[in-house]
Structure formats: structure tokens, C-alpha cells
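Reviewing the structure listed below.
A single protein chain has been omitted from the complex, and every remaining protein chain is retained in its original position.
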Amino acid sequence: MWAMIVKEFRQLKRDRRTLALLVVLPVLLLVVFGYAARFDVSSIPTVVVGPEAAAVAGHLHPPFDLVDVDAAAGRSLAESRLQDGSVAVAVVTSSDRVVVLMDGTQLFAVQAAQAAIAHMAQAAAAGGAAIPPVSVQILYNPTLSTSWIMIPGLTGLILLFIGTLITSLGIVRERQAGTIEQLAVMPFRPWDVILGKIVPYLLLASLDLIAIVVIGMLLFGVPFVGNVATFAIGALLFLLVTLGMGVLVSTVSQNQGQSIQLAIMFVVPQILLSGLIFPVSSMASGVQWIAYILPLKYFIEISRGVMLKASPIGDIWVQLLVLAGMAAIVLGLAMLRFRRDLAPSARHARASGVTPEAVPS
Amino acid sequence: MTWGLEDASVAFGSRVALDHVTLRAEPSTVAIVVGGDGAGKSTLLRALVGLVRLTTGVARRPAKADIGYVPATAGLYADLTVDENLAFSGGAYGLRGAELSRRSAQLLERIGLGSARSRLGGQLSGGMQRKLAVGMALLHRPPMLVLDEPTTGVDPVSRAELWRLIAGAAAEGTAVVAATTYVDEAHRAATVVLLEQGRPIAVGSPSEITAGVPGALGVVRSAAQPAGLSWRWGATWRVWAPSRDLPAGAEPLRPGFDDAVMIAALADVAKERVDARAR
Partner (left out) sequence: MPALAESRRVTMRFGSFTAVDSVDIAVNRGEVVGLLGANGAGKTTLIRLLLGLVRPSQGEVLLFDATPSMATRRRLGYVPQTLGLYDDMTVRENWRFTAAAFGSTHASLPPAIRDASDDLVGTLPLGLQRRVAFAVAFSHEPELLVLDEPTSGVGPLSRARLWQDIRDSAEHGTGVLVTTHNMEEAAQCDRLVVMAGGRVVAEGTVNDVIAGREVVQVQCAAWQRAFEVLDAEGLIVQVQGDTLRVPGSQRDVRELLARHDIEGAISTVPANLEEAFVSIVSAGSPR
């Protein structure tokens, strides 16, 4: 039995991918649950408008983070700042009352704001000061329903799975069976092969996407108040990024097992660190940057924005641009590598080296 | 305008996979490349069809649509049915509709799969898979057919049937180039190229190679290993004397093709040793 154990260790030390998983995964989980998994919100971006803005603003202490105080602006500015996501809370003051608008898509920020306001009201009442009537309106997600937040994110998850994991499996299967070589000799152009491999998954992912959105709307009542075309563009760009990832993974994997390992390493961090579950703004600043390189983060902002807030393109153009850039880079790289498989190359590394053998005596 | 390789060499970095090989692919002939694992057979065929670029030398081949290629691994899709495999191959080469079904039916009859059209590729036996793969490559009647180890691992009966299929293609005018590790298959060829570590150590028809054996061959019928360059054959030893002086106890023997192959390999090793020392 000892011999078995020794053998297993020896094999393991040479299996880089499994080792990477063994090392990377615990570190990732540590980072996530140590630094990223926070629901508490320490700062709430806030804007205050209306004639009494200055006075009210004076009462707003941390956790409220006053981004702007503008007495000349009114409710419409407040709503547009909420819509574009630059603030979570917008206070609209007038001579006789205060209306606090909150962005219902930022669940934890809203909860923190509600708690802070209740605390302030208590303190004021205890202090005996006279306060104007304060009413709170939660926009976009009035019931603070978790499923309304999760489901738009889930759409991204589906696209991620299909795009990266399943596409790479499909291509690697061809490599494993040895048929890629044959395709290279048939009268196909490299583009025929690549697109032929990708298009089915593109179509399937799109169908899946529509299904999830429709089911979400019917079963959970998730609204879709925005522009379908905007959503479609965002979805397409994100899909191109994930498909490109899938092709890239397939070009460095020799078999399906390897491609699954690599795909997992791409997908799992995105599930945990892209803002799907834990808000990006709550993540410790040291690790927040990770979210900014994850494509899923940008798509979640697009899907939540369009579905719940009716975000116009003007609000999400940055996310669209980032996704477009990522798609260009990833797809470009993937195509370059894939073409090498299909075009004549004198630099194929061969698995069996040639060792001079002893001559029979 | 003949196809083939002329003084072709392929180097992968510092490793020479093919060393000045000349092979002609002529219509109605079968050319066979024989060698063990790592000898360079696959590289030779891949250079011929254009999957690998030559470092030096010339490769001549017809257009992609005029080549039929079956790589060393199956060459068909395990999760498609026999019919679907043929449809894919046909479609790739522009065969459709009535012509495709006619040609498919013809080939399936020859292969013996006429009644198994809806069986999955992966469910066929090894021999049947190979026959289907060769059939797929022949669907569009390519002028040049290139097969990488078509019969490795296949049972002898399927092997004979495969060669019948291949011979049929040659009879119809196809230029066939095949690679194999089985020396006894080389008999089927009009031209043989024997490869060892990328070098062609014997070239010609089987009878030319057999007749061209240098030195003398002898057989020793005892269990003791004779002096000199020798190898076992069943319970006896074969011994080769390059200088024609057979050791004591050895009866002279007329070399057969297998012996010629062995002797060519031994001569090559001796030569490489000399060359290495000179370097």
C-alpha cells in the first residue's frame, strides 16, 4: 500500500493543473471569504437636491457619503443619478418635507441606509428636535426582492457556462478524437471550422438566455423595463468574450478533463467576485480590483441596469465598451492559436522524443 | 506532373524528423512507407498533404479537394451515424444530393456496412471504423489517397478487406501512399520507403530491396548467440556479415524481404555510428 501512496505523490507533483487547483482554490476561497464576502456597506454614495439641500446635508453623516449637494437641482436629477448608478441614495428636499429615494437594486446599501435613517430619526426624537416629515421611496425594486437581483445575474452565469465550459469541451472533443487534423486537410478554410464550432453554441446560449429571462419574469415577477435591443447587444458582447475564452481553453487542453479544470479556474472566481452575490463596493479595497478584470461584473451591471432600471445606453456604454474590448482581445488570441492547429506549422512539439537506442550486439 | 516529396527534410527545432526523403506518388500505384514508432512516417505523410511545412526540399500535391487523407487515429466521428459521417465528408468535398447517396451506397456495399447505416461510428468494431474512414476519404474519388497506419491494431480479416479497398482505389487510378509498421504489408506496394529516425534506409520495389542486400546472410540453428550482427528468428538466429564472411556454424541463407529490412536497419545503425564518430 505504501508503494501506492508514493506513486500517487510522484504523479501528482508532475500534474501541474491539479496542483494549480489544489493551491489556487484554497487561496481563492480564503480571499473571497476573508476580504470579499461582505454584505456590510460602509459607505453609501448619496446626492442631496432641493432648496433645503445644504441644511439636510449637514445632518447626513457617514455611512452616507455625500457625492454632491445641489440646491438648484430637483427630483429629475436625483432619479437620473440613481439610474446611472452613481449614487445609491438621493435625498430630495423641499420646504415642507424630505423624500429619500433609494436604488432598490443595491440591496445592502438600501438596508444600511434604512437603518441609518431610523437611527437618525430616533436620535432626533430623543434630542427633541423638530424634523420635517421624511418619506422613503425605494425605486426599481420596491420589495427589495433578492430574486430580482439574482436572476439578471444568473443570465450572465448561464452565458458563462455555455460560452466557456461547454464550448471548450466541444472543441477538445474533436482534438481528442484526432479529427482536427483531418479538417485541416479538407477543403475548409480555418474560419469555416472555427465559426462552425462556435455558432451552434452561440445560438444555444441565446435560446437559454431568452428562456431564463422569460421564466424569471413569469415565475418571479422580475420586470424587464428596459430596451430589449440594448440587453441583446450586451449579451452578445459578453457571449463573444466567453466563447473566446472557451476556444482559448480548448487550444491549451489535450483532453476534456484538462479543459474542465481550466474552465473551472476561469468560471469560479467570476461567480464569487464579480458582484453576483457579494456587492463589489463592499469588497475590501485591496481585492476590489479583481472584480474589474472579470467580464461577468460588467455584464451583471448591464443586465441589472436594463432589466430593472431601464438603463439607456448612455448609462452603460462603459460596460459595453469594456466587454467589446475584452471580446476583441480574447477572440483575437483564440483565433491566432486555433489557426495554428489548422494551418501548416513546422513548430509542432512532438510528444515522443527520439532517444538513440542501443544496437543489438 | 507527379506528386510527392523530393529531397524533403523536416526539422522541429533541433530535432530532424525527416532527412532528405524522396517519394513519388504515382497514379495507379501503391507506395508504402514502413517504419517503427518515431521513424517519421506520420511526418512524411503530413508533409505530403500539407499539414507540415518542409524545412528543405519540395512537396508537390494536388488541391485540397483532390486529396483523401485518413490520419492515424480513427478519422471518423464516433457520435455520428455511418450515414451522417458520409454526409459530412461528402458535403465538405461538394458531394450532395443524388450523387452523394449513389456514391455512399456504392462504398457502403464494398465495405459491408450497407445494413448498418444508422449505427453510431463509435459502436462499430475497430476494423469497420477504419474501413468507414477510408470510405469517407474515397467518397469524392480523390486522385491522391494518403493513409496513415490504416491497419494498425486491426484484426487480420478486416486488414485484408481494407487492403482490398485500397487496391481497388489504385486499380481505378488513384495514387496511394500509405504508412505502416507491419513489414509484411510492404509486399503489397510497388514502391517501398523504409524509414528509420527520419532517414530513408531502403527505397525501391520489394524485390529490388531484397535483391540489393549487401553482404551475406546466414542462419544458426542453435540457442547460443553467434558472433557478429545477429537477431533471433523463432528458435534460431539470423546473422549478417557485411563483409560476406559468415561466422562458423552459420548456413548461408537467401534473404527474404523481412531479412532485407532488418539488414538495412543494421547497416544504417553501423553507418550512423561511423558518422557520429567522424563528427
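Residue numbering begins at 1 within each chain, and the chains themselves are lettered A and B in the order written.
One rule holds for everything that comes next: a contact is a pair of C-beta atoms (placed from the backbone, for glycine too) under 8 Å apart; a residue touches a chain by one contact, two chains touch by 3 or more.
No experiment lies behind these values; they were computed from the predicted model shown.
Undergrad: Hey, which of B:D37, B:D79 or B:E99 is the one touching the hidden chain?
TA: Missing-chain contact among the listed residues: B:D37.
Undergrad: Give the residue, chosen from B:L23, B:L113, B:V193 or B:A265, that touches the chain omitted from the document.
TA: B:A265
Undergrad: Which residue from B:E99, B:D184 or B:E251 sits in contact with the chain not drawn here?
TA: In the complete complex, the chain left out is touched by residue B:D184.
Undergrad: Go through subunit A and note every residue touching the omitted chain.
TA: Its contact residues with the unshown chain are 2-3, 6-7, 10-11, 14-15, 351-355, 357-360.
Undergrad: In the full complex, which bits of subunit B touch the chain not displayed? Write them out.
TA: Residues touching the hidden chain, for subunit B, are 28, 30, 35-39, 125-127, 152-161, 163-164, 167-168, 170-173, 181-184, 187-190, 196, 205-206, 223, 231-235, 258, 261-262, 265-266, 269.
Quick note on the criterion: only the chains that are shown with their structure count from here on.
Undergrad: With chain centres defined as C-alpha means, what is the inter-centre distance between subunit A and subunit B in Å?
TA: Their C-alpha centroids are separated by 53 Å.
Undergrad: Using the touch definition up top, name the residues of subunit B that touch subunit A in the complex.
TA: For this pair, the touching residues of subunit B are 10-13, 15, 17, 37-38, 46, 49-55, 63-65, 67, 69-78, 89, 92-94, 197, 225, 229-231, 266, 269-270, 273.
Undergrad: Mind pulling up the subunit A residues that touch subunit B in the complex?
TA: Those residues of subunit A that touch subunit B are 177-179, 181-182, 184-188, 344-350, 352-354, 359-361.
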